[in-house]
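Of the protein chains in this complex, all but one are displayed in their positions.
Read from first to last, the chains carry the letters A, B and C; within each, the first residue is number 1.
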């Protein structure tokens, strides 16, 4: 029988802070009441602050981040439009699959799982696209499957350098609110996220930032859509209402989570993620394990995908952690299944929790058959957390 | 300042029972844990019992009932398919609008707001459709805007009598779980509902029952879809998982609400709705007001749409109830705006609550300028609830 | 099976406001943490505002109001001390019984159940007590069993007029926070209340206001005490701590309930109780029933004790309300058992709830065999609530 706190280290849905849980524990209310907008209108503004945008419009669709992926596509593109996408992990692969299903002509660049978005190849193709046939470029800012953070600003530069007019789509589901994300500075046109990662809520809201340029595109885009129609939302959101029943409890939770983020300070939240992630990585390295991410400049501050030694089955590591230690790690997805386990270190987190993750990881690895020198992982993280270890030069450069 | 219990009588989202609230107040958990299916798999079975189906498959999409509308259409029809729909209230009108947006050729039958689905006209058109050009017939079982319950079984008979093969779509958002609904008996192919009405949960789940025939149609249907794709759900649901992050808290709530329904007994739940609704209607009639529903055989047991006298503005009634008495009534939608207020009487409800609704309605009507003889409404309901009034013959026949 | 909201009209424990429930739903915390006082110290100040005292000290004992009764006695009196008390209801009777058990020499004045504290008789006895043998006078401000509010200020005047030095003990369990109570103005020395009435919390805190004079008495009082020792509390409370583990969740709830009270305004809270109580009383009278309270000047604004006709058993009324209508009324206590039911109308309450109480009362009375003309009770209350009825002259004078 399970006892004690659940140790949740999947890279989403993430731990819900107590204040958010409190806030959501409310009776039902009238979503058409005259003062309903007092609750909702501020949420749009708060999300704009999280996206670091002043010019974009924000949408909250009842659904998941996947729904927001679809909303982004169907509202701004035409059937048959050519789009440029990379596949370098499970989530970028799924987004490309969705684009194909929705009738886009997807120009796919495959990169190793562990690499970032292939900026140079994107730049090359955009430069070669003299007629502007590429209507949109898609970037998975943080590939949750591999623990890789890509350089969105560099993709923007690539577009600008060849004066390319394509829309820039960014999947920020596991980065926004946790890793530096700058919608306006980076000229992101469609920024996708969900409620269940850095926003520390249950799943249920697909969130979308849409630039003025993308809003303009939505007026002429001919792809079929109904549930995810921007225009319906625009009309109702003006007063803080929604075209269909919204998840009111999540709005109360979002109010609380935005308050938490702004009280801590968005920059401080991001710095905390960097600090805690570095502790986890040092612990992992001290255990003698390697990350999937190919280079330190790609390390994700929200999730670490960790390769187990070849003779070990990562599923056994995850299974032991779950069944014996009430601890959930993320599994290796698709081609990484069995080779990788993932530690999500995003959202409502602190040093003690990261040390729990590393300690349980050591025990679970031992139970899966690895020779583990207990304590090395936590020790490396403790040195970092207490300031006894030196800060890494590289990360500063990378961010 | 508002004090005391909120009196929520909108026809959804409905009051959340305490046990459901308790059940949802849980920390986040791993939606890919090996035992996650223990939570979810039973929910599909429970929903089948609520739909009264043994043969259909059930889907739970993160989203609203509107999303389930879309899922039903996009998974089973082809672009340009002809479908037969009626418009006799705001929700049937919106569904027809969605069908058009998604590229269907909608054959619309307009009926008065207050009428039911025009079964005879449907029968006539289906009979005339010798080539089977009509691919689907849509029925809004309970038109929430007008408080009208239509006769789904009669539409099924109309289809059967001319051996018509069209799929039967039914919007049961405000009926399923509250008003008798029989998916198998009535040969419903796509039954749509949401979490926030008879299931007494927050919004956030679009629920769909899909017949074997409709599942077969989904394998060849060519309409574009991604988020709402049945096949992805089928694959993942087998083990109790989902293709994207599901709203786990709602699943816990659904477990509790299904338990409540089955402990009371689905038949008893339906009988209770009938009894409480009759009390409300008697109260309304004792106040000298009329329902929008044209005939007692159409009266909805989940919502009553009530016409105010011509000299009264229903918005003022609703406003007074809300601002002075912490009570939410539903407003008149679209063409009924200002002429109608609605009392939702579905979900977690009892006699005392219905009497509160009637009492506050009397006070709010008085404050909006109507000459009210206080106490008549509640008195009529009390007579009914205590058994001092006779049961209506008509309802028995109608149901 | 019970469905819908529970209609709770016992005169305590009272309905818990949602914000209070939210506030209490927190994980456990360290009651010796350096910042624990940030939570607790303000609570003492808030309670002083509720007691309308600037000079008294406030104690919060883990326990019930009965515990605070005991704390008041054991900390300020010596064994064998003579005290003056009245018995005019169940709670004043129990307090006198406690005083005897604790070794006091209780001079009891018996008055009819339905009368207030016999001020004139108290005055007479105090005037006659030339040697000052009476060490304390006890007043039950609001006798919850009979729905009678007594005149504490008049008892103070009686003391002052004969320059009597006795301590003035007041049981304000069902008045403080709901009915005007003025500790400093009235020279109350020991003001007793609990968390579960006007403070709208679960039971668990016995609350005590102690005047400077009573604090001085506590330094020499020789009655045995340990758990309820003021000195231990004084010492620890200075930093916001407690001599033994306090009910932290209740402190969070108290923070929320004090916020609610001060946001509404204490005067407004009291006015609201008066207004709602008047509605209930008018309803009761319109039903043809009488209150236990002997005179309108004694009517309690927190609870109405209602006599049923002689041929009716009040227990059946209460039973029918509970079993059929999910409604709890208070029962007749001790000698009033079977003759009386009580409607508590205090705490988190509004007009709709009062109308529910009256409506259910009519149905329950009918089911218990009374000939009820349905709707009269609610109608009278509605007239009052909507301002269609005239304000009673008497109440203004009385308060």
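Going forward, a residue touches a chain if its C-beta (ideal position, glycine included) is under 8 Å from a C-beta of that chain, and two chains touch if they have at least 3 such contacts.
Being a predicted model, the structure only gives us computed values, none of them experimental.
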item: From C:46, C:65, C:89 or C:352, residue that would touch the chain that is not displayed; value: C:65
item: Omitted-chain contact residue, chosen from C:147, C:194 or C:240; value: C:194
item: Missing-chain contacts mapped onto chain A; value: 1-5, 7, 15, 17, 25, 260, 263-264, 268, 272, 324-327, 348-353, 355-356, 359-360, 362-363, 366-367, 373-380, 382-383, 385-386, 388
item: Residues of chain B (touch criterion as defined above) contacting the omitted chain; value: 18, 21-23, 25-27
item: Touch residues of chain C, complete complex, unshown partner; value: 6, 8, 10, 12-16, 21, 24-25, 27-34, 61-67, 69-70, 79, 98, 101-103, 194, 196, 202-204, 223-229, 243-250, 319, 322-323, 328, 330-331
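Throughout what follows, only the chains that are shown with their structure count from here on.
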item: Chain pair with the most C-beta contacts; value: A-B
item: Centroid distance [mean C-alpha coordinates] between chain C and chain B, Å; value: 45
item: In chain C, residues with contacts to at least two other chains; value: 25
